[in-house]
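Here the complex is missing one protein chain, while the rest keep their positions.
Coming up: chain A.
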Amino acid sequence: MDKTVNQKAWFLVLPVFLVVAFSAVLPLMTVVNYSMQDTFGNNQFFWNGVGWFKELLDPSTDLGGRFLASLGRNLFFSMVILAIEVPLGIVVALSMPRQGWTVAACLVILALPLLIPWNVVGTIWQIFGRPDIGLLGYVLNAIGIDYNYVSNEIDAWVTVIVMDVWHWTSLVALLCYAGLKSIPEAYYQAAQIDGASRWAVFKAIQLPKMNRVLLIAVLLRFMDSFMIYTEPFVVTGGGPGNSTTFVSIELVKIALGQFDLGKAAALSLVYNLIILIVCWIFYTVMTNAGVERKVQAESEPAAKPKSSAALKPATALKPKEGVA
């Protein structure tokens, strides 16, 4: 099923192109323009060349120090939440009920945190964690743990991470669940005949089938946690000190707080570039996976007469697990 070449297709794409160009290209040009200039108010601008960029990447200056510190915090945060949310999401997806009304109920409850406005997510955890009026803070303090996310850096970090796990693990779980649903029943039957252990079923059937969705999940979570702003801002305001100030929070502080347009614009461009690179890797890996799947799909019917598709995973399991 090859696509046909048709340049008229541009007419179909034109509306999208115009809408996105209006909201993306025009503002981006403004940012590039600002990033090369300095201003002392009164709408007077002075040419600054690549000065801001030099400062941004030099940790000894104020701007560079702040940027690199927040970048480091942000990377650490992304790694931690990926390490928690991905395995937890897989476990939750595997724990989904098989049929009946409970499936719909679980899906709805799982999706609920995803549809709460981000500042309300922050508000919920702000209230929940307060030692005086929040259940979590109250219980922790009652059992003798001195917990206060406003003044203690570690408590603030734990709160922000638990909040993100609460907010986004469902996304990973729902994606994995979609992947699991696509596995034909015959695979499991074949594994059962072979007496494969549960771990073997997970490793040889379920995990490979979840590969693609897991990739989407990891990259979406990486990107979104890399630009996180609202939730930690509402809960901790970036503090105590600067301990939970992530890149977006720093950027908004500089742009809308100090109105330092040149610095903010330079930071924006570097920030955007990092995201763009990660995005490009994401896109390449995704399209390659798509091509691989197509090749597989084409070779599968040819293999069918020899051994049915259902038996394939079973034979793969045999040497490792033996026969029951």
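Just so we're on the same page, a contact is a pair of C-beta atoms (placed from the backbone, for glycine too) under 8 Å apart; a residue touches a chain by one contact, two chains touch by 3 or more; residues count from 1.
Rule of thumb we're sticking to: contacts and distances are computed from a predicted model.
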Omitted chain, identified by the protein name its UniProt record gives, among "YhcN/YlaJ family sporulation lipoprotein", "ATP-binding cassette domain-containing protein", "Probable Ni/Fe-hydrogenase B-type cytochrome subunit" or "Carbohydrate ABC transporter membrane protein 2 (CUT1 family)": "Carbohydrate ABC transporter membrane protein 2 (CUT1 family)"
Chain A residues touching the omitted chain (full complex): 1, 3-10, 12-13, 15-17, 19-20, 22-24, 26-28, 30-31, 88, 91-92, 94-98, 104, 106-120, 123-125, 127-128, 132-136, 138, 166, 169-171, 174-175, 177-182, 188, 191-192, 198, 201-202, 212-213, 216, 223, 226-227, 229-230, 247-248, 251-252, 255-256, 261, 264, 268, 271-272, 275-276, 278-280, 283
